[in-house]
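The other protein chains are all here in position, but one chain of the complex has been omitted.
Up next, subunit A:
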Amino acid sequence: MTGPQPARPVPPCARCKCSPGTVTGRNDPLCSTCFISYARSKPIKRMDPFRVRNNPTNAPPPLLLLPFSFGVSSLTLLHILKEHMSSQRTRVGRTGYGLLVVWVDDSGISGDGPGSVRKKETFMGLESHFGGEGSGITFKSVQLEDIYTYSQPQGAPTSSAEGTNLEKLRVLISSLPSLSSKQDILTTLLTRLFIRLAIQHSSPAILFSHSTTRLAEKTLSETAKGRGYSVPWSTSDCTIPLPPSQFPHRKLQTIYPLRDLLKKELHTYLSLTPSLQPFHIPSSSSSSATPSPQSIIPISTAKDTSIDSLMHQYFSQMEQTYPSIVANVVKTIGRVPAPTHLVALAEVAAEVEQSVPNCAVCGFPIDIDEADVWEEEDRDVKKLSVGVLSELGVGVEELCGGCRRSLEGAKEGVGARWPL
């Protein structure tokens, strides 16, 4: 990807024309300086709502939540934004925003104890490297099971037998029928935890570090999980449709600053930024592909994979040969509008204290046109038992199609509780 070619003359950088183009950009050879400035320009454009001049002089800058995972994407995003804030400070003497970097430790579920220890240490190192007095960046780590601290007290009666939050989370996840369901619900919980944290810290926006590749992957995997209706919300810069009955007049934005950069470009960025590399902990869960020989894009033929990891694998291959097609998928889905008129309706409904059609599990609005169809299918199939739902404390009419699917076939009688 990088590095000079031995013996062969290096072409000049396509931008500055003077330095050697040792880095392959999307199309052209670039020098490392020009590549870095290309890679920074795109996310910074996405941060336009948080320019210095948008923030009054006497007000503290808004604190934006940045989910952090030690992967190449969130690490790169943190670095780019830190540099952005520094340049704001140099130019105007103050910044347009501050950052709340949040790492969610899921080792209670993944069982990766040693990994968790390493991440804790690395996170502290990260804090002393990036944070500190005047940096405008604060660091916070929480446990995934903390999602249970947001449980509504008016739910089904809580018995002491339910145990700790970690035990509750373990029971919930192990009650799920398949790897696809588990991964889907874990991602949902993580997203909802970030939303709760953002609300708790009065943050106006969450900065997700998904790359183009990751967003294309997410688009197709949400589609395959029957979550098409919420895809515009879960893949685009938008206002999250919070249930107004629960969060009246609360606006929370999502921004995907890295949506115009491929995963491989982020890897290049990391390789050109040695100071970042000690904080990079690649995820170990990359499933090994068993490509069928004739496919254009090799796809795992294993049965015991999940929809998410299948898509991950597909697009990792795709971005190597067809990066523009990957980018075009994201551009295309970005043009599918979220049904914001429905959210407006829901807000009106909340003011007259009617129930709002948000899914109890994923939190996104339910497609009322589609609800009947799922309902009908379910009536015949009865895979989603009444017992499971009452244990979870979720009504069947409070579920979107995608969540319904992930809960189908869940174990009954184990006492799984939905945290929110």
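As a convention for this text, a contact is a pair of C-beta atoms (placed from the backbone, for glycine too) under 8 Å apart; a residue touches a chain by one contact, two chains touch by 3 or more; residues count from 1.
Methods note: contacts and distances are computed from a predicted model.
According to its UniProt record, the chain left out of view corresponds to "Cytoplasmic tRNA 2-thiolation protein 1" among "Cytoplasmic tRNA 2-thiolation protein 1", "ubiquitinyl hydrolase 1", "RNA polymerase II holoenzyme cyclin-like subunit" or "Pyruvate dehydrogenase E1 component subunit alpha, mitochondrial".
Within the complete assembly, A:S180 is the residue of A:T22, A:Q88 or A:S180 that touches the hidden chain.
Touching the chain that is not shown, out of A:V23, A:L176 or A:I333: A:I333 (per the contact rule at the top).
Screening A:T33, A:T223, A:T239 or A:S385 against the full complex identifies A:T223 as the residue touching the chain left out. Interface residues of subunit A facing the missing partner chain: 26-27, 178, 180, 219-220, 222-229, 231-232, 292, 294-297, 299-301, 303, 305-307, 310, 314, 321-325, 327-329, 331-333, 335-339, 341, 367, 369-370, 373-374, 377, 380-381, 383, 401-402, 405, 408.
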